[in-house]
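First comes the structure, then the notes that go with it.
Removed from the display is one protein chain of the complex; every other protein chain stays in position.
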Amino acid sequence: MLEIKNLHVQLEEEDKQILKGVDLKVEAGKVHAIMGPNGSGKSTLSYVLSGRDGYEVTEGSATLDGEDLLEMEPEERAAAGVFLAFQYPVEIPGVGNMTFLRTAVNAQRKARGEEELSAADFLKLVREKAKSLKIDADMLKRPVNVGFSGGEKKRNEILQMAMLEPKMCILDETDSGLDVDAMKLVSEGVNALRDEGRGFLVITHYQRLLDHIKPDVVHIMADGRIVKSGGPELALEVENNGYSDILAEVN
Amino acid sequence: MALPQAKQTATEERLASLTMPDPGCTKAARQGALARVREMGLPSRRDEYWKYTRPDTLVSADAPKAAIFESGEPMVFNDVDRLQIVFVDGVFDAEASDDLSLEGVKIDRLEDICCKDIHWAKDLYGKLEERGQTPVQRPLAALNTAFATDGVAIHVTGKPSKPINLVYRHESEDSDAILHHVIRVESDAEATILEAGPAASRFNKCMEIDIADNGTLHHVRAQGRDHERRAVTHMFTRLGQESTYKSFTLTANGVLTRNEQVVELTGDDAVAHVAGACVGDGDFHHDDTVFVTHDAVNCESRQVFKKVLRNGATGVFQGKILVKEGAQKTDGYQISQSLLLDDDSQFLAKPELEIYADDVACSHGSTSGAIDETALFYLRSRGVPTKDATNMLTLAFLAEAVDEIEDETLAEEIVTRLEGWLSRHS
Partner (left out) sequence: MAALDQTQVKEGVDQETVDAVREVSTYKYGWETEIEMEYAPKGVNPDIVRLISEKNEEPEWMTEWRLSAFERWTKMEEPKWAMVNYPEIDFQDQYYYARPKSMEEKPKSLDEVDPKLLATYEKLGIPLKEQMILAGVEGAEDMPAEGRKVAVDAVFDSVSVGTTFQAELKKAGVIFCSISEAIKEHPELVKKYLGTVVPVSDNFYATLNSAVFSDGSFVYIPPGVRCPMELSTYFRINAENTGQFERTLIIADKGSYVSYLEGCTAPQRDTAQLHAAVVEIIVEEDAEVKYSTVQNWFPGDENGKGGIYNFVTKRADCRGDRSKVMWTQVETGSAVTWKYPSCILRGEESQGEFYSIAIANNYQQADTGTKMVHLGKNTKSRIVSKGISAGKAQNTYRGLVSMHPKAKDSRNYTQCDSLLIGDKCGAHTVPYIEVKNNSSRVEHEATTSKVDDDQLFYCRQRGMDEEEAVALVVNGFCKDVLQALPMEFAMEAQQLVAISLEGSVG
């Protein structure tokens, strides 16, 4: 489904190469995890895939079901099915969480040529999804992410994911800032969305998230490349021995 | 456009009372300035820029008398190791001054510049003042350029080991002084300029400061406490790339003070901070008028002004941040606050933003109010007498401005002055 070939990326403002030839293929129905030390380029990969400004692709390609992602505007990628759960979800003062969600859902439906959801259907759907993530009515009323705790913000990301039903979910350090209970809640939310047609790319620094969201494939990223791939056991190896052994082995 | 008749008459009356000194190489600058004065006319109370401050006594042909105030206190900065340049009623006093030679800096008297044909200061004298006349007119600065009788040119080429202190003594009841200083800070050079004293019964001072790329200038000023003195001062500062300018002014009393600061950030990544604390009691009118122009990318400016007023004192703040088109990534901050210690005092403010670039973060805040009763009660409940508690809270209120002084010794000098003032005036 998601296919990344020899992706080279540098920062627009300074001449600094961040991704130096990433190759990655995520099949529908699979969960891929990317682990790696700080500064290895994990978050950059998620931003480049979702189309954030400030990065320049100098070489390589990224496609979703054969469609060139890199040519698309961020909202076109979203409509095509790319969802990024942000490491730091953005606060938007004054914009109600519900208004935001409904605008997003309907924008995507419109882009895909589908009917907009009626207010009643939308409400029903949100309430249902929110309940399983323990998101109360108050949180839905408040402005987007404003005054949310770290855990609330991440749950809110997963709620958006559940509402938008993307094909390709990218979770950028979704475990950062979460306590054990919140992590469990978020993971359950993610697991509930796992199905045949959906691919996941879970970016994380630590193995512990992968205890809850079981990956099919684990990749180790270092210095802008994927240096090693393997099964879930690779994550455990990192947990036990850190990155240095693997990096030494690769080098 | 022709000036209103009353304004023209007042201007000509004032000009008639002045004589241009032998101008030497500043001749062209002085004549240009004189033409500007005639074109603009001297300020009158009907001018928008003088909405809150009556300029009459600053403009009149004769200066009102001002009694000399013997405080019994030593001059401010007395305990600081510094190079003193003393002016008595606006006239340089060689005997009272230190030897003007100091490594890293070259100091000349205005008189010496005037008699030379070529001098670096020739290219600066009146130049920044002229630039500072748009978009707002500052006729009293032009008047100063035309008629200044004394002053110094300070050329900072290195990092002098001690601050240069301009000391202004006031000894004659009817002195009317016009001083003009020019300062150029070269690349990578750094200096501290101190100013202290009431200067004259009426004092018109203009200072032009040009800071080259990577240069740094610190400026700390304490305006004299003589009750009846009047002052109008202008500081024009132009900053080059990655340069820094930090200025602080303490004003305690004086019947009328108008301080105008005109700061222009012309090089990328420059930093300018202007701050002021003023304490006024009774017949006191103090006006801070600040105009900061951002004309380069990624510059930072801060304006922090605090006023403590009592017994009918008036505090004025007119501050503006102008961000020109293209001056992206500007960080502009401005705060003006007054603490009114009684019901007769007043605070009049016009904090302005004028912004033509979008990638900016600019803010201003302005507040006015009485002392915080809850805090006062809290202190008293801990056994602090009302008077001490009030003084404590007042100093705390002024602290944000005083904190803008980087050098701790100098900051302490200022705090000591404030404490002294509070103990005498509460």
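Should a chain be cited, it is by its letter among A and B, assigned in written order, with residues numbered from 1 in that chain.
By our rule, a residue touches a chain if its C-beta (ideal position, glycine included) is under 8 Å from a C-beta of that chain, and two chains touch if they have at least 3 such contacts.
Model, not experiment: these values are computed from the prediction.
Taking the full complex into account, find the residue in B:22, B:343 or B:408 that is in contact with the omitted chain.
B:343
Just name the one of B:81, B:354 or B:419 that touches the chain not displayed here.
Among B:81, B:354 or B:419, only B:354 touches the chain that is not shown.
Quickly run down the residues of subunit B that touch the omitted chain.
48, 325-326, 328, 338, 340-343, 345-370
If the hidden chain were put back, which residues of subunit A would touch it?
50-53, 73-75, 77-79, 82-84, 86, 89-100, 102-105, 107-108, 111, 118-120, 122-123, 137, 140-141, 143-144, 160, 164
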